[in-house]
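Every protein chain of the complex appears in place save one, which is left out.
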Amino acid sequence: MTEPLDLARLQRRLAEFAAARNWQPYHIPKNLAAALSVEASELVEIFQWLTPEESARVMADPGTAHRVTDEVADVLAYLLQFCDVLGIDPLAALAAKIDRNEQRFPAPGAQGGPEERQRPED
Amino acid sequence: MTEPLDLARLQRRLAEFAAARNWQPYHIPKNLAAALSVEASELVEIFQWLTPEESARVMADPGTAHRVTDEVADVLAYLLQFCDVLGIDPLAALAAKIDRNEQRFPAPGAQGGPEERQRPED
Amino acid sequence: MTEPLDLARLQRRLAEFAAARNWQPYHIPKNLAAALSVEASELVEIFQWLTPEESARVMADPGTAHRVTDEVADVLAYLLQFCDVLGIDPLAALAAKIDRNEQRFPAPGAQGGPEERQRPED
Partner (left out) sequence: MTEPLDLARLQRRLAEFAAARNWQPYHIPKNLAAALSVEASELVEIFQWLTPEESARVMADPGTAHRVTDEVADVLAYLLQFCDVLGIDPLAALAAKIDRNEQRFPAPGAQGGPEERQRPED
């Protein structure tokens, strides 16, 4: 493949793939959101009984590494298809969200305050 | 912002954001997978009582459109952070998966067979 | 089995089952909550591409009926085990919640108002 990998190109391949199989009637936003959450849960399943330490080493086992990578692909595929049918630009959405979060959760160092460790936002 | 929006740049901003807040100890793969699935479920929640037709029109209401876009950003943010801590390239993972799926699910037209409508793969 | 089926007895069988296999170290609340959500997603997976009408008929097909029933069992199993390790009484929790919801969401008829159809609470 000579074209560089980019989201827009992958999104187009996914749309063509679904169209060639006449899957568009199934690919309504409600169903794609459900499918996305199902794939995210399949990723959770890989980790559910692991200790934190074991979870950090999943890529050391080739079989598990393949399974994890495959679920990442499935999550991204449904996220891109969801965005495609609703006309959402996922990169712009994320950039805007990071901007907002930088306002909402100022970095401790930026304020000169003590370096306290807060929990991530929920 | 003059740099183009791309995944790698957003991934770097997310990593810097987490590092500035000392969130890395929380950002282990097991926790990030859980957070990803929680955000995907928040997307499902928006759609859970909608009919298929209503679900196709969610972007028509500005408040709902903002909520949907925000959840998309959250899902993508945790997916990128998950990939970052495990060294997974999400675009390469998806490209490889599409290649495999083109083998597994040949398009009906490509085989000259009847145009039957199959369900998407599970 | 001559004893009647009840939650407490099933909860005891599940605890004995896990103990006999030395699974208690895995059965910490965080892991059981993740497992519960994974099983709930496996239930969603059965329905993800179905129309509302098809979803109402899933029990008509014996294979699908078995799959649905099996996932219900898995969800209930992890819910009971989660409650067991944390000392939560699920029936009392639900009774208290229904009491609270009857206050929060008064039935339209109970107020003599028009019978409007509201969406379920989120």
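Every chain is named by a letter (A, B and C) in the order it is written, and numbering of its residues begins at 1.
Note that a residue touches a chain if its C-beta (ideal position, glycine included) is under 8 Å from a C-beta of that chain, and two chains touch if they have at least 3 such contacts.
A quick note: this is a predicted structure, and the numbers were derived from the prediction, not measured.
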For the chain that's been dropped from view, list the shown partners it touches.
A, B, C
For review purposes, identify every residue of chain A that touches the missing chain, sorted by number.
34, 37, 41, 44-45, 49, 51-52, 119-120, 122
For chain B, which positions touch the chain that isn't shown here?
26, 31, 34-35, 37-38, 40-42, 44-45, 47-49
For chain C, which residues touch the unseen chain?
1, 5-7, 10, 13-14, 17-18, 20-23, 25-31, 33-37, 40-41, 43-44, 46-47, 50, 52, 55-56, 58-59, 68-70, 72-77, 79-80, 82-83, 85-88, 90-98, 101-102, 105, 107-110, 115-120
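Keep in mind that, in the parts below, only the chains that are shown with their structure count from here on.
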Using Cα averages as centroids, what's the distance between chain A and chain B in whole Å?
4
Among the residues of chain C, which are close enough to touch at least two other chains?
34, 37, 41, 44-45, 48-49
